[in-house]
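The complex appears here minus one protein chain, its other protein chains still in place.
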Amino acid sequence: MDRIAGIINLDHEQDLLDELTYFRCGAAVPFAGRYRMIDFAISNMANSRIESIAVFARRKYRSLMDHLEQGKAWDLDRRSGGLFILPPDWNDPTDMSRGDLQHFHNNMDFIQRARADYILVSGSQNICNINFQDVLQEHKEANADVTVIYKEVDELYPEHRLAHKLDIDEQNEVLDINNDQKSTKVYMDMYLIEKNFMNKLIEESIAHGHSHFFLEGIKGRLQEMRVHAYEYKGTHALVNSVESYFRNSRKLLNREEHDGLFKEDSPILTKVKNEAPAKYLQDSDVKNTLVANGCVVHGHVEDSILFRGVKIGKGAVIKNSIIMQRCEIEDNAVLENVIIDKDCKITGGRTFIGAPEKPYVLAKRKSM
Amino acid sequence: MDRIAGIINLDHEQDLLDELTYFRCGAAVPFAGRYRMIDFAISNMANSRIESIAVFARRKYRSLMDHLEQGKAWDLDRRSGGLFILPPDWNDPTDMSRGDLQHFHNNMDFIQRARADYILVSGSQNICNINFQDVLQEHKEANADVTVIYKEVDELYPEHRLAHKLDIDEQNEVLDINNDQKSTKVYMDMYLIEKNFMNKLIEESIAHGHSHFFLEGIKGRLQEMRVHAYEYKGTHALVNSVESYFRNSRKLLNREEHDGLFKEDSPILTKVKNEAPAKYLQDSDVKNTLVANGCVVHGHVEDSILFRGVKIGKGAVIKNSIIMQRCEIEDNAVLENVIIDKDCKITGGRTFIGAPEKPYVLAKRKSM
Amino acid sequence: MKQKECVAMLLAGGQGTRLKSLTKQIAKPAVYFGGKYRIIDFPLSNCTNSGIDTVGVLTQYEPLILNDYIGIGSSWDLDRKFGGVSVLPPYMQADGGDWYTGTANAIYRNIKFLNQYEPEHVLILSGDHIYKMDYEEMLDYHKATEADATISVLEVPWEDASRFGIMNTNESGRIVDFDEKPAYPLNNLASMGVYIFKWDVLKQYLIEDEQKPNSSHDFGKDIIPAFLNDDRRMMAYTFKGYWKDVGTVDSLWEANMDLLSENPELNLNDYSWQIYSKNPNQPAQYIAPTAHVRNALINEGCRVHGTVDTSVIFYGVHIEDSALVKDSVIMPNVKIGKNVKIYRSLIAEGSVIEDNTVIGNPEPDSDITLHAEEGSVMATNYAVTN
Partner (left out) sequence: MKQKECVAMLLAGGQGTRLKSLTKQIAKPAVYFGGKYRIIDFPLSNCTNSGIDTVGVLTQYEPLILNDYIGIGSSWDLDRKFGGVSVLPPYMQADGGDWYTGTANAIYRNIKFLNQYEPEHVLILSGDHIYKMDYEEMLDYHKATEADATISVLEVPWEDASRFGIMNTNESGRIVDFDEKPAYPLNNLASMGVYIFKWDVLKQYLIEDEQKPNSSHDFGKDIIPAFLNDDRRMMAYTFKGYWKDVGTVDSLWEANMDLLSENPELNLNDYSWQIYSKNPNQPAQYIAPTAHVRNALINEGCRVHGTVDTSVIFYGVHIEDSALVKDSVIMPNVKIGKNVKIYRSLIAEGSVIEDNTVIGNPEPDSDITLHAEEGSVMATNYAVTN
């Protein structure tokens, strides 16, 4: 069997989720009632039998450390291989590397030692359920040097403006990677590459003074190599702004979208928390909502997502909202189009209403 | 039972071990054949039934993360409590705290949530085998606000110049904490304090714009509180320079000193590595040396320490030296008064001789 | 090696035949409860929360699921380097081997296991009861009273006393007599089957009891009477709080329903005394636009399109449009089809209920229905051994 090792490169992901990324990087933002953004990339890797995964983190990664532990939730707390968070903590005066190439250069050890023939590099913003063994299969059949993964989207949303797009020929060979605002072939920030070839490219990129391995070392040298495009066909969400976070979260209230992401044979896993089952009281009224364990619901909730341990008081009305872990919404409060980060408290009777396209966001640990 | 939580505060420990601290903080420096400096503080806490431990780290803590994992080696990878590395990763524009008070302030959560009545704060440079429950007992009997721990040293060495000294009365109450170069009462950078009292002191320290909790918040207010001195009587080593590292390492070749540190009923634990037993070949000759597993010895070794996986070639002669993990000393090389960091290779036949009071130090991964 | 002050031994060997098909393939302590838990989660979590980190689980009957469930004990934070949880089936020694013949025999056969930890005290637990209890408080009482044995008791209503083992105590709380199901109870202090013994004293009685040819090697029938006979110091420790023997289908159903009140006596949301459990990693539950949910406990991985009223729903259950689940307990991964009606029932794990099926009797006070693979059976009173 050909082995793949994984790299989750967070170096170029900007913390664009406003209040939600004040205290954490985007990869650590809670999503879908009980997950964090990064859970999807890690679970996809684990489900694709990738047993060595490095996370290149630079900023605000403490909640990531807390969340990932040693990879326990993904059975990646192993003696050989496993999950490693690799923040920048090197100190070599002779080091010439810059940008994310610092990560690649200083973690050469990880790449070299991993029992793997291929490396799969991914970000954390493309939410999906993908099997990288299938990608490898196609990569080998196409005899490619690099395989980049894309999603053909039905409709272009604002979040796709920030993404790269692929221009491909009928053999799915990549002709160009650009920012074509009309193209619906959204590059998912994931690529597969043979390990030794990658080493060579990294060294060359450093020698050329590059600071962004993918953009300069691969995209910039497209003509010199065979880059294949793999089309991912399942449920997909690109989350790089509050608006896209809000819309794509609620997209999961659609049963088909939900089932496309949460599959029994390739489950999305996350750190286990011990919580009692959700409790619905006599006078609760809940519709079209995702509810995590530990919630206690007295009030009215619809078209919303309740994370773990949320309390909704009597007579409270929650619509079109995302309420994160351990928030307490007191009796008769009214919330609509809001995102409330962890550990907030909404005083009884108060009302907060945001706009559907611009939800009202409350940073964590606020009392209002 | 009164519970204690632990804090290992590395914030004021300077990386004075030259080449040994180029790539790691002092707490992560290998010691005694298979340990790291920080193992002593953690093991002492674990052996004293301290089940929640926070490590305040600021710089070069990546090898610390790798070494400590989630506290597995100390059975501290627990669901409630356990071991936490808490690097500075906060981002609060309203935060007024400075210096190590940033750690105390931003990790108030850890202190509050720990199921503990007392907090034991320690650094990593004082190597010892101490029971903090005994300290607590004396703290309560003395009805103290703070108990500081000291060692009465027989002889003053250069490392003690950098340490604080205690001036105490016959009831072991602390009258002054100073830098008296003649005093033999060496403050071991460890103190015990009641949790709520500590919280109060932290808040006051921040309000006063302090940047060093112990020096300004406790030492600076000595007259306002009852500070008791606990005398630790066992094996002790203060390691804060290459010279003190070298001398104190070799002190462990003395059987009494060794037994005072490594006790069966309060073992010093460290991350487990899987290595075969040390192998001594037909022509090996080893005397007065600590040898860790995984070593393969063909040559002559005396008055030295060999860490895990060291290879000593035929005819090689090693005297008065410390050879760290996975170094390879080829045939007929001669080493005397040297410290060689991990993964170095000494070419066959070469000779390196340092001075006993100033050993020759080789940084890691060098080939000479 | 460090010594353990108190080691717990959990008797989990029972077949629990009164729970009928629920225990056909699993030991009784592995039976489901409360939307998420198995019965054994309660004594194990109590141990963890009481600071007892060494637990032997004595198994005999169908241990596969229990073994697999307990695993390395990490769910209860009992994956410890020294101590932790150990599953102890009977085993063969140089002089042969045999099955455990009674509760006392099971402990006798594991003297070697206990000796490893040199405990001062041994806590004996059973895996049949739902309750939250701080064993450390009981241990403190046991030590303070310098008892050879301490038995945890519960005040039961006088009219129920004759259904229990009743402890007769003197004014200082010392046990002077023990009546198993007395016709005319002198007291209403019922034994909860939770004992703490001084280990050196207990060990001696276990060794002696093993020699007695007519002994049934049982704590209640043989060991406690022998202690009484020898005038050993035995104290009654009174427990206050929720405690339920869930040994029958009716009592299991009742204990589940008890959780649904607004402030149940057994609070599962108390973070200071959590009941730990293996957490299946499933997505958040989905309550559809067509759903009506009230008075319910529902776990992750569920999908509710129909109506759930006054019921407890385990993980992975799908309830389709127009289905009604009322006054019932639905165990893991049950699929409930369209327009199904379920009343006053326990539905066993993995059952598939076809569209339009009706299960159970909606009449209040009617018998509780147990639905398992082989079809539905009605719960009445069975005279069975446990």
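Order of writing sets the chain letters: A, B and C. Residues in each chain are counted from 1.
Just so we're on the same page, a contact is a pair of C-beta atoms (placed from the backbone, for glycine too) under 8 Å apart; a residue touches a chain by one contact, two chains touch by 3 or more.
For clarity, every value in this text was computed on a predicted model and none was experimentally measured.
Asker: Could you tell me which shown chains are touched by the chain that is not displayed?
Answerer: A, B, C
Asker: Give the residue, chosen from B:N143, B:Q181 or B:N274, that touches the chain omitted from the document.
Answerer: B:N274
Asker: Among B:L16, B:L290 or B:I353, exactly one should touch the missing chain; which is it?
Answerer: Of these options, the touching residue for the absent chain is B:L290.
Asker: Since one chain isn't shown, list which residues of subunit A touch it in the complete complex.
Answerer: For subunit A, the residues touching the absent chain are 75, 78-80, 265.
Asker: State which residues belonging to subunit B touch the missing partner chain.
Answerer: These residues touch the chain not displayed: 32-34, 73, 253, 255, 258, 262, 267-270, 272-274, 276-294, 296, 302, 305-307.
Asker: In the complete complex, the non-displayed chain touches which residues of subunit C?
Answerer: 15, 24, 59-64, 67-68, 71-72, 79, 86, 89-94, 97, 99, 112-113
The rule is short, and it goes like this: only the chains that are shown with their structure count from here on.
Asker: Most central chain by CA mean?
Answerer: Nearest to the common C-alpha centre lies chain A.
Asker: How big is the gap, in whole Å, between where the Cα atoms of subunit A centre and where those of subunit B centre?
Answerer: Centre-to-centre distance between subunit A and subunit B: 39 Å.
Asker: Do you know which subunit C residues sit against two or more other chains?
Answerer: Only 276 qualify.
Asker: For subunit A, which residues are shared contacts with two or more other chains?
Answerer: In subunit A, the residues touching two or more other chains are 274.
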